[in-house]
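A single protein chain has been omitted from the complex, and every remaining protein chain is retained in its original position.
Letters A and B mark the chains in the order given here, with residues in each chain numbered from 1 onward.
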Amino acid sequence: MSATPIAPTPVSPTTAHLVGRRRSARKRRAGRVGINALALLVFVVMVFPVYWMVSTAFKTGPDIFGYTPTWFPIHATFANFGDAIHRQYFWRDVANSLIVVVAVVIISLVLALLAALALAKFRFYGRRAFIVLIIAVQMIPLNALIIPLYIALSRAHEVNKLSGVIITYLTFVLPFTIWTLRGFIIGVPKDLEEAAMVDGATRFGAFVRILLPLVGPGLVATSIFAFIQAWNEYIIAYVFLSSPTKQTLTVWLASFTTNRGTAWGPLMAAATLTSLPVVVFFVLVQRKIAFGLTAGAVRG
Amino acid sequence: MKARVIAAVLLAAVLAAAATTASGSVAKHNATTVTVWLQDDAKNGWADAVAAATRSFQAKHPGVNVDVQYQQWTTHLTKFDAALAGNNAPDVIELGNSETAKYMAAGAFAPIKAKAYPNSSKWLAGLKSSCTYNGKLLCVPYYAGARAVIYRMDYYRQAGIRSTPRSLNQFVADGKKLMKKFGKDGNFSAFYYPGKNWYATMGFVYDYGGQIAVKKNGKWKGALTSPQAIKGLTAAKSVMKALSRAPRTTDEAHPYPSIPFAKGKVASFVGNGWEWPYTLDPKVGNPGLANVMNAYPMPSHVKGRYMPTFLGGSDLAIPATSGNKTLAADWIAAYTSTANEKKMSDAGNIPNASNLAALAAGNPKVSPFARAAKYNWFVPISPNWSNVESGNVLQEMCQAIFTGRKSVRAAATSASNTITRILNTGS
Partner (left out) sequence: MAAVESELAVSSRRRPRWSRHRIARGVAPYALLAPATIAIGAVLAYPLYLLVRLSFERYGLFELIRHKGVWIGAANYTRILHDGQFWHVVLRTLAFTAVNVSLTMVLGTAIALLLVQLNSFMRMLLTAGLVFVWATPVVVAVDIWRWMVDSEFGVANWTLTKLHFGNFTHHDWFVNPWSGFAVITALVVWGAIPFVTITVFAGLSQVPDELLEAARIDGARPFAVFREITLPLLKPIFVILASLSIIWDFQVFNQVWIMLDQRPSSDYFLMSIYSFFESFRISEYGLGSAIAVVMVLIMLVVTSFYVRQMVKAGEVR
């Protein structure tokens, strides 16, 4: 790699277009159309099953099962959603899921960031062992752990408690989160931190002002991951939480499938409702990813 | 600034977690609680029976809490195993009658004194056998389920069928009339019979005198290669070929026959009692069929008799680790009272005792199924039976026969040998 300047030169997004002006305007438009068409195709292919879920949520019974598929719910109805929301314990389960998820996301981000810093920035005895251990922990199949975990938590009186579920989820989420954050921290050129410290900042100050914003996108990606893991997990929540007042939304969702026929419309409505908070969370934090893109411009 | 935000958020998380821990610890300190695990069928179908049982139980035992928790069929055994391992098993648990053998053999249940329960002297033999192991009674019959032929009266009339068939030959003849009248539609079946519906196929086997397996001198032997069983399987194959356009590779739940039936593509199918109202449910089926649907027991090849139906159902057991065994027994007795069995019967089930059959007889939507239960069959009572079911042995045998991949004899031989091996493991 060439010897690039340490202090970043501000390059605003607009200059990028100046460079591209060499290509003809027509070629650029065609390229733009092509790219957008490709993106649309990818979008349709990826989102179709989700579209199927959401559109089924709005369909009436006869439209759901048809020898000819009903592509668009012309006779849209909200009855399925009403059915789902009015099921017992819905709001209680939403609250439980939210508590679990918020706790898991926040605690895992903090703990993982600290651990990732240690792994990325320091050399110490036991580092390699810890790394291997962290990776190995993720290789243990969850199903094999159900009974041993239950026995352990039962002895600690953490069964049928949200806190028991929270700490269990942390063990699933932490290894990956530590890994990914370490990767992001390593990816930040060390020179930037050193440059800040030349200006007299303490190590902590350099961390907060320089490193944290740059690792921002990594924090966002891992927080979405932690959110989804905690929000959608089923078997641990079902086995560990007995009282209906403590159960999470995924357990509630599973109750739509009974041994006496599945209520497809309400199930799809319930699934749509269950997926919404993640999308909302993403919309809230997605600005941070975009921020990372233009960070180069602002830094100077 | 950022540090303060982080600290505040952390504090909130810790408080939230603490709050959840705190709420848990207050619950159990003084009052005794009887924990009951029922399946969600009770919640959806006869929740008032549950409430009535708890009320009458609490009248007898004031101050005792009853915590009814509803479980899901797909994963409840996993949860039960974990609870047993962690010493947290409930005081009462509902199990399907084909799930009990394994647990009975392992000593998971406390012995039951039949006299303490209502109608116990008349409990249905099929259910009682799923509660008996080595001569000991280890659970309480809860309710039964049977299958009968659900059909469309208007289609039958249009095809010229005046009365429901009394023998298998008549059934096939009637079915052929239906196929002649409506069969031009490639999706139409006179009798919707999916290839992996082993419940229906074993009915044929038992009707001709065959069995799945027999126990002699303490050893099990698969019996599907007997001449009677082969006759039954061959009869099933010819019925399917003549009357059904259902896929040969799907089972009786994917899709539920109610779905194509509601679309008018099916004249009849063998189904559980609850599949009748399921067909009329506006969310999945067609409420407009209410006046043209009816049911009759599947006829045997012997005129006047019924083809044996699989006797499904559930039992209630008291785990041996429970600390409230007498209270649990009292709750179960309150729950299986005659009044409650009537409520369950109204919801489409067959009551657990033969003297209560009259309850079902009065209900036209339940009585055909109750009548069909007169001739019934059940799986071999062996702790290893659930491994046969998990191993898909019978489903794959059926699929092989009906797709023509294997001859009847070859498929039956292979399945029989596998069943012999599995049922004898560990003995």
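Everything that follows uses one rule, which is that contacts are C-beta pairs under 8 Å (C-beta built on N, C-alpha and C of every residue); 3 or more make two chains touch, one makes a residue touch a chain.
Keep in mind it's a predicted model, so treat the numbers as computed, not measured.
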Considering the complete complex, of B:Thr32, B:Thr78 or B:Thr225, the missing chain is touched by B:Thr78
Of the candidates A:Ile210, A:Leu241 or A:Ala271, the residue in contact with the absent chain is A:Ala271
Only one of A:Ala79, A:Leu98 or A:Ile151 touches the unshown chain, namely A:Ile151
Touch assignment to the omitted chain, from B:Gly107, B:Gly160, B:Gly362 or B:Gly404, lands on B:Gly107
Listed in rising order, the chain B residues that touch the chain left out are 74, 77-78, 81, 84-85, 87, 102-103, 105-108, 186, 247, 249-251, 253-255, 259-260, 320-321, 386-387, 390, 392, 395-396, 403
It is residues of chain A that touch the chain not shown, namely 1-6, 8-9, 11, 13, 15-16, 19, 35-36, 38-40, 42-43, 46-47, 49-50, 52-53, 65-69, 107, 110-112, 114-115, 117-124, 127-128, 130-132, 134-145, 147-149, 151-153, 167-168, 170-171, 174-176, 178-180, 182-184, 186-190, 194, 197-198, 214, 217-218, 220-221, 224-225, 228, 231-232, 234, 250, 253-254, 267-268, 271, 274-276, 278-279, 282-283, 286, 289-290, 292-293, 296-297
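We take it that only the chains that are shown with their structure count from here on.
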Note: in the complex, chain B contacts chain A through residues 2-3, 6, 9-10, 12-13, 16-18, 20-21, 24-25, 35, 39-41, 44-45, 67, 69-70, 72-75, 78-79, 81-83, 85-88, 187, 255-256, 258-259, 262-263, 272, 274-275, 278, 281-286
In their shared complex, chain B is touched by residues of chain A numbered 60-62, 64-67, 79-80, 83, 99, 102-103, 106-107, 110, 146-147, 150-151, 153-155, 157, 159-163, 166, 208, 212, 235, 238-239, 242-244, 246, 254-255, 257-261, 263-266
